[in-house]
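See below for the structure under consideration.
As you look at this complex, bear in mind that one protein chain is not there, while each of the others sits in place.
== chain A ==
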Amino acid sequence: METIIESLPMLWEGLKMTLYIFAIAIVLGFLIGLVMALLRLAPFKILNWIAKIFIDAIRGTPFIVQLFFIYFGLNSFSWVSLDNVWAGIVTVAINAGAYFAEIIRAGIQSIDKGQTEAARSLGLNQSQNMRYIILPQAFRRMLPTITNQAIISLKDTSLLSIIGVADLTQRGRVIVSATFEPFTIYLALGVMYFVIIYLLSLLSSYLERRFVLR
């Protein structure tokens, strides 16, 4: 018990780093996903292919390999300099982006064609149709799957400890190596991750209720 109380300030620093990485990566990842979904649905074959190659490449390779590729692989070029935190953010963002792309594409395609026809017949152009009619409806439908991916990405951030990012997991490992109390410390880590993820899912169900399709 004493160990936990003594390590709380350090764990708190780690938690802040985890949340910082997660917040930036999830927003970036969502934007990547949105762009890729739109490319995937664009009326040009070449754009469809670019998005498809990106999505397949990311989904078909392990997260750790992507992380090493970006942190060690890209950094071996002299014109690239990514510190471990930003390498981590970029990896989580790109990884989430590929999954978001498929979620968003499916969400857009699930909206009835009649919605687009009504919007276009009023004189809205395709981007106004997307912005005001299709995406708002699609996002409501996607919310549970988006939350699911966000939770997975949050848990993925713990893998960044491998490249020395001082996130919650890394702080825990450091404390364990100093105190030799893996049981209590890793239990405490687990509880902290659980609480954040639980809060995330509460937020999601609140949004779902709030934006329920009438």
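Descriptive notes on the structure:
Going forward, a residue touches a chain if its C-beta (ideal position, glycine included) is under 8 Å from a C-beta of that chain, and two chains touch if they have at least 3 such contacts; residues count from 1.
One rule holds in what follows: contacts and distances are computed from a predicted model.
For the omitted chain of this complex, the UniProt record lists the protein as "Arginine transport ATP-binding protein ArtM", which is one of "2-oxoglutarate ferredoxin oxidoreductase subunit beta", "Sulfate adenylyltransferase subunit 2", "Multicomponent Na+:H+ antiporter subunit D" or "Arginine transport ATP-binding protein ArtM". When the omitted chain is restored, the residue from A:Thr18, A:Asn84 or A:Gln137 that touches it is A:Gln137. Here the missing chain is touched by one residue of A:Thr3, A:Gln115 or A:Thr184, and it is A:Gln115.
Interface residues of chain A facing the missing partner chain: 112, 114-115, 117-125, 128, 132-133, 136-137, 140, 213-214.
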